[in-house]
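The structure's right below; bear with me while I get my questions together.
Apart from one protein chain that is not included, each protein chain of the complex appears where it belongs.
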Amino acid sequence: MSRVGWIRIAVVAIAIGLLEFCCRLGLIDHRVVIPPSEMADALVRLLISGQANDQIVRTFGIVVIAALISVAAGFALGVVIHALPRVRQALDPFFATYYAVPIFIFYPVMIVIFGLSVMPIVLMGVATAIVAMIIATLNGLDRIPQVLSKVGRVHRMGTVATALLLKLPAAAPHLFTGIKLAVSYAFIGVIASEFILAPAGLGRVISDAYTDFNNRQMYALMLLLIIVATVVNMLLHVVDQRWAERRGIGKP
Amino acid sequence: MTATVPDQDIHASLSGVTRIYPAAAGTRAVHALGEVDLDLKRGEFFAVVGPSGCGKSTLLEVLAGLQRPTAGTVTFEGRPVTGKVPDGIGVVFQEDASFPWLTVWDNAAFGLRRNGVADAEIRRRVDDALAFMGLTDFARAYPAQLSGGMRQRVCISRTLVLQPRLILLDEPFGALDAQTRLLMGDEVLRLWRRTGATILLITHALDEAAMLSDRIGAMSARPGRFLDIVVTGWPRERDSKIVSEAAFGEVTGRLWENLRGESMKSLGYSGMPAE
Partner (left out) sequence: MIATERAADTLMILIVLLLAWQALHQVVGATALPGPVPTLAYLAKLVPSERFAENAWATLVCFFYALMLSYGIGLAIGVWMGVHRLSGAVGEPILISLYTLPKVTLYPVVLLIFGLSLSGRVTFGAMHGVLPVALLTMSAIRNIPPVYLKSAQTLQLSRWQTILTVLFPATLPEVIAGLRIGFSLTLLGVLLAEMFAAKHGLGSLIINAMQLLQAEEMITIAVVLFAFAALANALLLWIEHQLHRRV
């Protein structure tokens, strides 16, 4: 681990330590924030007791489903749009503006249409993630060097073989970036929806804990979400970087 | 190997100069340059050639005051150069240093505006420099709309208007194709005769150095030291047609003799391959 890495760990550790310190000393009101050690303790007990397991499985399950749909559909749509340049040009302003619009304002509309079920949450997850995947797919396909098709023909490879053995590996790093973003965004979409309104799920349980003044429960689950989100994103990021490095794109 | 010259003629000099880049996170210290002794005669055209990575750019930056030498002294017009770029030195860099947010005209005028020169004088000098560099028609264009060669001319214009007495050029034509380079060489000669400045040109192109310069310093592989100083003896009124003279071949031949081994070193060959 480099010197910078150690400093970073130290900074984070000091920040947590400071929080712990202030909470224990009563500088921060116990009814507002509980000490990090108590959060960890509450989480461990909660996991052991298995009380929240249903909700945990449900929420992460929905995230995975939303991510899978977004990646698959996003890739497919990306491939189709890439093959139709005029359509792509027409959609350009749409893609540029998509993430500028707060799509969560349409969540209540979806609830009214589909009822208070799993559907609107999955839809929100997909809606948040799919465009990132489409854009990444388009970029990846753009970056396939023209010369690869010619190489395929010199080696007398068919269309499918060229696509699988030459084009896909060439586009892969960008596609993986798309997957990384899709997972991230699906996570955000699902959690935010569960917070606003949901029949069940981690977001719902956390907001219930808030209204019931059950701080330990609330912080325990918040900590779980933060840890899972951070770990997953970090892992994806590391793999993405390694991949990009080998190809000479992106910094080492 | 030193390149010393009688005192009253000396415009700038490096004496016992060494430059070692200190070790940083994850890298070892790099002995980039040295030991180097160099005296530049006032008004001469001096070229430095050598393999990549030999420290030529470092030499230029130390001379300009952009870097401090680890050992040795640098003087310009009799005064020591320390940390700041002295007034009277102009530098044209290898990379495109034109400012993309300004027009060609504003780019050229940039240095003058900051130094409180009168408007009429600014206009006169900029128009003059742009005309000299053949950029008058492009005065209102932005660098992004121009070719690489033209952008370099913009950078040269920006340096010209400040009327520098010593002009340092760090591989200014590196990114250009061979024919354009030859033409740009002629332009640099015009520049030299017009301004009467002392010129130090860094290049890796032997023919370019041989064609343009009064003297050429052949530099070893890293850490860079002068292996040889070749005096060309060309007349002041010269241009690219010199390449057809017999003496030209001798100069380039002598340079290559010095540099062939060094170039192989920098390419990673540990010994001379068997013939």
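We call the chains A and B, going by the order they appear; numbering starts again at 1 in every chain.
Throughout what follows, a residue touches a chain if its C-beta (ideal position, glycine included) is under 8 Å from a C-beta of that chain, and two chains touch if they have at least 3 such contacts.
Remember, it's a predicted structure, so these values are computed and weren't measured experimentally.
In the complete assembly, the contact with the undisplayed chain comes from B:G90, out of B:G34, B:G90, B:G185 or B:G217. If you put the hidden chain back, the residue from B:A12, B:L33 or B:L66 that touches it is B:L66.
Think of the hidden chain as still there; on subunit A it touches residues 4, 7-8, 11-12, 31-33, 86-87, 89-94, 96-97, 99-102, 104-109, 111-113, 184, 187-188, 191-192, 195-197, 203, 206-207, 209-210, 215, 218, 222, 225-226, 229-230, 233-234, 237. Summarising the interface, subunit B meets the missing chain with residues 61, 64-66, 84-85, 87, 89-91, 93-97, 99-102, 110-111, 114-115, 142-144, 155, 158-159, 162.
In this section, only the chains that are shown with their structure count from here on.
Mean C-alpha positions place subunit A and subunit B at a centre distance of 52 Å.
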